[in-house]
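Beneath this line is the structure, given in structure tokens, with notes to follow.
Note that one protein chain is taken out, while the other chains of the complex remain in position.
Residue numbering begins at 1 within each chain, and the chains themselves are lettered A and B in the order written.
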Amino acid sequence: MPWLKKYLKAFELGFETALEYRFNFMISLISAAYPIIIQSFLWSAIYAASAGSSVYGYTFRQMIAYTFMAGLVARLVRTGFEYEIMDDVKNGKFSKFLVQPMGYFPYRLASFLGQKVPGQGMILGLLGLVLVGLNVFWGMQIEPLRVLAFLVTLVLATVLNFLLFYCFSAISFWIIEVGFLFEGIRIVTVLLSGGIFPLEVFGDRFARAAGLLPFKYTVNYPINVLNGKLTGSEALQGMLLQMIWIGVILLAANLLWRVGGRRYVAVGG
Amino acid sequence: MWRWGDRMNELWREIKKHWLIYRLFLKNSLMAQMEYRFNFIGNLAMESGYLLVKLSYVVVVYRSGVSIHGLSPDEILLFIGTFVFLTAVYAGLYMINNFGLRGKIKDGDLDLILTKPVSLQFMATLRQADLTIFSVDALAGAVMVCIAWARLSIPVNLVTVGGYLGFLGISSVVSYCLFLLPQILSFWLMNTSAIAEITDSFWDFNNMPMDIYNRWIQQIGVFILPIFVVTNFPPMFVLKKMPSVYLGWALLLPFLLLGLVRLAWKRGLRNYSSASS
Partner (left out) sequence: MVIKVNRLSKSFEYYKKELGLRNSIRNLFYREKLIKEAVREISFEIEEGEMVGFLGPNGAGKTTTLKMLSGILHPTSGQAQVLGFTPWERKKAFKMQFAIVMGQKNQLWWDLPANESLYLNKCIYELDDRQYQETLGELTELLDVKDLLNVQVRRLSLGERMKMELIAALIHRPRLIFLDEPTIGLDILSQMKIREFFRYYNLEKKATVVLTSHYMQDIEGLCKRVIIINEGQLVYDGDLHRVNDAFAHTKLIKLQLAVPVRVDELEAFGRVKSHDAFTVTLEVPRAEVKERSKAILDHLPVSDFNIEDIPVEEGIAQLYRRREVNHALA
């Protein structure tokens, strides 16, 4: 399949880029550890002061487990190509793709996945360590089936997050200098996806409202599959919803990029 | 004796001059920023996002409704408000300069400022400001502090308000020094972007009152790596929770750190080789 080859190349390039910046990546892991530490201390203090053993429906151990996993999963699905797309549009590199027999979307996807693989390996390793630690020190049982389901939801979550940010990137067609806009969007999506605190913490109404948005399915949902908060059928249902969201966002991305692309051509790049 | 008076006059004149120039820096930064409308919106969005995350901690504290190590939610709001306000100072006034310092040293961009009759450190570390970030956080922080202040029925008088503002001043100086020091390493090391990133996220340790940490971490964070001094001391003073040892330390620390920064800066500058062309 020769048409596949060029995308494999994009994947490879992304992979190499990630290796080249491995030092930066490790540093970013260290700074990702800070909030986990702060939140863990916060939760210890809150649980120590509260009367019951469960707060917001989480036991202390579940909460700490959630905190660690949320930090890692949020990092795992995180994108970063928004700025590259902005550059492509701004500097006219995007035009290249309009004339070449290479789709911009599959190119970006392949490159993104290539960039993700090395880091994901490392984060998964860390996650494994956390799970083993929870098991050894706190005796938390994790069934192999759940781990398997978790891995599947994780792949879907990564794709979903890619699509979401592919949509956001389309802003570049309308605004040339977006500055740190994407960073603002990113941090809000992290909050809405349960990447900082479990969504239940902000109240039932908020949790239900957030459940209507796709973001929950990138962090909160995979973790709940793993930590046993969801029953088997709930987990399956969630997976289905993940896929539905992927379909919906794919359509939205398609639409946005078609309109944006038309604008790009009209304005002249 | 008159000599000493002369020197004081000279010093006073220099301070006035630097303050005048600083105001011009702020004005110029604002004008330059307004040139790029959408960048401005982008920065606004970013800082609002970060603010939202900080507020989520407030929500967690209030909804849990418990007092944490003797601090009621309202008291914690005072801490977080102070943190947000000081984030305005750090992220709005210091950060761009700190992150830019490495590039300035590497590309030899200190050359021209070195020949100016003003303090080089002043020019290199305070020249730029992001007033969008500053305004968002300063406003939000002030509102949070005022709400907490009112709910806690803290009296408004010269001692409380003056003391609080005084400690805010100390915190501003301490954070200036604390976050500049690692950047000064750029005079010796070529690649310090990693250091920049690690120290920057270090700032968030102020997000919660230091009481949530255990004693050891508290002592380290006050006396060895004095990050906790930045946002804990002003509210601790108003809440009358400040041990006298801390009071003395708070008065000593700014001078200690400024001295250290000056020393490191001068040492580093001797290493400045310009970008030899």
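The rule is short, and it goes like this: a contact is a pair of C-beta atoms (placed from the backbone, for glycine too) under 8 Å apart; a residue touches a chain by one contact, two chains touch by 3 or more.
Just so it is clear, the model here is predicted, and its values are computed rather than measured.
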(message) Going by the stated contact criterion, tell me the shown chains that border the hidden chain.
(response) B
(request) Check each of B:8, B:114 or B:245 against the chain that is not shown and name the one that touches it. (result) B:114
(message) Can you tell me which of B:17, B:37 or B:69 touches the chain that was removed from the display?
(response) B:17
(message) By the contact criterion defined above, which parts of chain B meet the unshown chain? Give residue numbers in ascending order.
(response) 17, 20-21, 24, 28, 31-32, 35-36, 108-118, 270, 272-274, 276-277
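By definition in this document, only the chains that are shown with their structure count from here on.
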(request) Could you tell me the distance, in whole angstrom, between the mean C-alpha positions of chain A and chain B? (result) 32
(request) Sort out for me which residues of chain A touch chain B in the complex. (result) 23-24, 27-28, 30-31, 34-35, 38, 41-42, 44-46, 49-50, 55-56, 175-188, 190-191, 196-197, 201-203
(message) Show me the residue ranges of chain B that touch chain A in the complex, using the header's touch definition.
(response) 36, 38-50, 52-53, 56-57, 59-61, 63-64, 66-69, 193-194, 197-198, 200-202, 204-205, 207-208, 211-213
